[in-house]
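Please find one structure pasted underneath; my questions will follow.
Excluded from the complex is one protein chain; the other protein chains are retained at their positions.
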Amino acid sequence: MEPVQTSKLNSKVKHESEVKMKKGTGTKALQYALLIIVAIFMAFPIIWIFSNSLKTLNGISEYPPKLIPAHPQWENYVEVLKNSNTLTYLRNSLILIVGNTVGTLISSAVVAYPLARMRFKGAGVIFAIILATMMVPTVTTIIPQFLLFRQFGWLDTFLPLIIPSFFAYPYNVFLFRQFFKTIPRSIDESAMIDGCNRWQIFTKILVPISKPIFITVGVLSAIYWWNELFTPLVFINSENLKPLTIGALSSFKVQGATNLTAWNLQMAMAMIMAIPPMILYLFANKFLVAGMKTSGLKD
Amino acid sequence: MKKGKMTWKENLSAYSFLSPWIIGLILFTGGPIIVSILLSLCKWNLLGSPRFIGFANYSQMFADSEFLNSLKVTIIFTIISVAVSVFAALFLAVLLNFKVKFVGIFQFFYFVPAVMPSVVMAFVFKLMFNKELGVVNYLLSFIGIHNAPNWLNDSFWIWPTLAYASIFTYSTGQMMLIFASSLKEVPPELYEACDLDGANFVQRFIHVTLPSISPIILFNVVVATVSSFNSSFTLIYPLTDGGPNNATEVLSLSIFKNAFKLFDMGYASALAVILFIIVAVVAAFQFRMSKNWVHYDA
Partner (left out) sequence: MKNKRRFYSIFAVILLLVLTTALAGCGNTNRSSGSSKDGKVTLTFSMWDTLDPNKTDFIQEFQKKYPNIKIKLINIPNDYSQKIHSMLIGGTAPDVILSWEADVNGFAKNGAIDPLDSYIKKTEAFNMNDFIPAVSELNKSLESTGGKVYGLPWCYATEFLYYNKDMFDKAGVPYPNENWTWKDYEAAAKKLTIRNGSETTQWGTDAISFPGIWYSMAGSAGDDIVRNGKLDLKDGLKKALEFQNQLTNVDKVSPQPSSGGQVADLFAAGKAAMTRQGSWYTLGYAKNDFNWDMAPLPKDERQYASLHTGFFTINSASKHKAEAWKFIEFMMSKQGQTLLSKQYHNPSAEKSVMAEGAYKSTGEHGPSNWDTFDKTADAGRFGYVLLNPTVTDDLVNDFNSVLLGQKKIDDVINKDVPAAQKKLNEDK
């Protein structure tokens, strides 16, 4: 009796797994197809930028529009790079990124530490205020900041754009706090028993093992400042201080026709602007995902 | 006695760590908010000194149809961009959760638009959606639509265009990553239980996936809403500059123009105060609705 039953059971299981396999390959094909279609959709604008960067100015007005131009104008890239402004804009963007990233890493980590680790009077209130200030858009504080920096004489410099980062941005404080909370308290406590004070615990113990969050916040900050348009637009006027975002808005105009942009050069510049963040992403990919995970929010 | 001393020392230590933030709060956040409120009660064009005019700016604002238009446009934009962003991010994350090979490559293509500066994307959208020369209308002509809309110049069709543009923003990409990692954290046992009942993909999604990640969805919606007030400028300024005919004149754009083009600091500050109130109300509302994802340490 039993062997028949087991064999029946076996064949049922086999049948089921066969069905699952069949279902599997069919579904898999669908999944790949969907993934690919969506990938084309998402990448299309970037492909289009690349395509236009190889056209002549009049070629862009051609209709029907061509995906691959007949005579790719690689010289567009040369012209963009030769333009002395391009490198200046790049340098300025880098200055903004490095300055802000350093400032925010230091200050946000420092400010997050007591919120994650220490019990002190007013902790709840402070944290609530930090969360609340996370909600304040830059646009609402920009006018008084403009006036403040005008008083300092800092208009048309990098200072208004970098100095505030040394005073802790709430979102990054939040990310650091969440990360610190995942580190067991026992480490702190054993260090305290050994006689370390709070600052030493922070610098010598907590920081070195917090590499993932430092990298995450650093990368997020870098990408943010690569893209930031509003604050530099308000504070910077001089050509030699413009970052890429602003330079790109206006630097490739047809001479003598100031309301007409040289789109082909603009697109070449756009491609060039796209490459560093892409590279950064490739390197930091793992950390980004890990960092997001620990910011868990399933508190 | 010792305990009291300890806590006093703890407090001092804590606040010294917090000191950078406190200074920042006074100088760059809290202080400015107060100054904005004060400025909004004055008239000033940066020459000479501010002139106190009470609530005149506010009464001018509410009587001005342009302001009411800005208000309406800002709300529409926020709703559309948040809805599209969150939905797109979730959709992409679900796709990336498929158990296939080369997920990394797909993730790259899905995330890359997020790292492109929005000015760059604005340029290419201008080209793509141009009525006469753009590739979008060209592709539409293949499926028989020959009188395609003037996407960027029509006060109705600009909205689908903006919705499309919202998919390619940094905010969407960031949310996609958050969703992707939280999808992976859904306990597999829940899925297995579902499979045993013979559920298909859609049912699994609705009954297991969505509830499990609901705190994340709520969080992302809040973050997206707040960031949309900022990013509205970065997206709209290069793309339409408030056009066509003020159809996309969001508040952030209006504040910028009034402050730095017309130099009417008082009026611009009043607009900023209104924007701040809106954000505060929306944030408070969303906080109320999401008490289950944030813990305050006492």
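In this document, chain identifiers A and B correspond to the written order of the chains, with residue numbering beginning at 1 in each.
Basically, a contact is a pair of C-beta atoms (placed from the backbone, for glycine too) under 8 Å apart; a residue touches a chain by one contact, two chains touch by 3 or more.
Keep in mind that what you see is a predicted model, and the values were worked out from it rather than measured.
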item	value
Selected from A:T25, A:T182, A:N197 or A:N240 as touching the chain missing from the view	A:N240
Contact footprint on chain B, counting only the chain that is left out	46-47, 126-127, 130-133, 141, 146-147, 150, 152-155, 238-241, 243-247, 260-263
Where the missing chain touches chain A, by residue	57-58, 60-63, 83-84, 92, 95, 98-99, 102, 106, 150, 153-159, 162, 203-204, 208, 237-241, 249-261, 263
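Keep this in mind: only the chains that are shown with their structure count from here on.
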item	value
Between chain B and chain A, distance of the C-alpha-averaged centres to the nearest whole Å	15
Interface residues, chain B side, partner chain A - complex	7, 10-11, 13-15, 17-18, 20-21, 23-25, 27-33, 35-36, 39, 92, 95, 98, 100, 104, 106-121, 123-125, 127-128, 132-135, 138, 167-168, 170, 174, 177-178, 180-181, 185, 215-216, 219, 226, 229-230, 233-234, 237-238, 251-252, 255-256, 259-260, 265, 268-269, 272-273, 275-276, 279-280, 283, 293-298
Contact footprint of chain B on chain A as seen in their complex	28, 31-32, 34-35, 38-39, 42-43, 45-46, 48-49, 52, 60-65, 107, 110-111, 113-115, 118-121, 123-124, 126-148, 164, 166-168, 173, 197-199, 202, 220, 223-224, 226-230, 233-234, 244-245, 248-249, 263, 266-267, 270, 273-274, 277-278, 280-282, 285, 288-289, 292-293, 295, 297-299
